[in-house]
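Dumping the structure here so I can ask a few things about it.
The complex appears here without one of its protein chains, the remainder shown in place.
What follows is chain A.
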Amino acid sequence: MLGYMSTASVSALSVVVGDEELLVDRAVAELVAAVRAGDPEVDVHDLMPGQVSAGKLVEVTSPSLFGERRVVVLRSAQDLTKDLATEVTGYLRAPADDVVLVLVHAGGAKGKALLDAALKAGATRINCAKPTKAAERLEFLKGEFSRAGRQITRDAAQALLDAVGTDLREIAAACTQLVADTEGRVDEKAVARYHTGKAEATGFTVADRAVEGRVAEALEQLRWSLAVGTAPVLINSALAGAVRGLAVVVQPPRGIADAELAKRAKVPPWKLKSLRQQARGWSPQGVARALQVVAETDALIKGAGRDPAYALERAVIEIGTARGQRR
């Protein structure tokens, strides 16, 4: 998305919009580098809201004696006080020729007026939103490798993501490290040599595996999620949610529509299908037993037992056993 800007393309006014710090830093750095490529003597003023005052703004944007170019970066522009924001808007109406102004804005409603004013004044917009979908992070990771002129297989990329987590800075750091440590095309084996495990295992995965009767996998997931610091109470409430879902679909109240059923099970309507899938192999008695197990486990976690981790392991195993229970 970035990385191919020449001096000519650097506009006198840019806005970097988004809350992903790594991307914002990169965008700013690239803009600065692009200007610097044209003029090595360029002055860079990188200002936080606390460092900005009306006097400072005038100082950095007024014409200079020797006509050198300047880059003025206003970080967290949404946090500028109202008076200063007005100053900046005023400058936008009469920009200086030799100044490249970069406004960094977190997006969102705060200080939106300034952002709108800048866009209206013809600012180049660079989006740096946090990637929310797994596919976007995968894309980012692959991009990291191609920037370094390397390739990574799809499976390897996925394994690396699983191991590192969702923080872009950490992903980028892991990529840099892998690029330095390996040669050629990066495959799953290479990733496995440096990274193992799961950075993110949630209580929901544990619960899903447990009610599907895949006890061994559930236990593995449980260990992972405890290891990455998920609170035992949250894991148990995920278990409770899963068992509650089973209870609703195993013996639904008579004559009830799917939409209402989904509401009772506290799941989105599309999830009913997978709930029904999970409910196969469960008898009402088994589900009732699982409900008991969850309640027992909540008590054990909250002080009736000594070891929450043990209580959860016991719960997963007991739920697995309850699944086979016929009466």
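Structural remarks
The rule is simple: contacts are C-beta pairs under 8 Å (C-beta built on N, C-alpha and C of every residue); 3 or more make two chains touch, one makes a residue touch a chain; residues count from 1.
Definition applied: contacts and distances are computed from a predicted model.
A chain of the complex is left out here; the name its UniProt entry carries, from "DNA polymerase III subunit delta", "Acyl-CoA dehydrogenase", "2Fe-2S iron-sulfur cluster binding domain-containing protein" or "Na(+) H(+) antiporter subunit D", is "DNA polymerase III subunit delta". Residue A:Leu291 is the one among A:Leu138, A:Val179, A:Leu291 or A:Ala309 that touches the chain not shown. Across A:Ala247, A:Val267 or A:Val316, the single residue that touches the chain missing here is A:Ala247.
Contact between chain A and the absent chain runs through residues 237, 240, 244, 247-254, 256, 261, 264-265, 284-285, 287-288, 291-292, 294-296, 298-299, 302-304.
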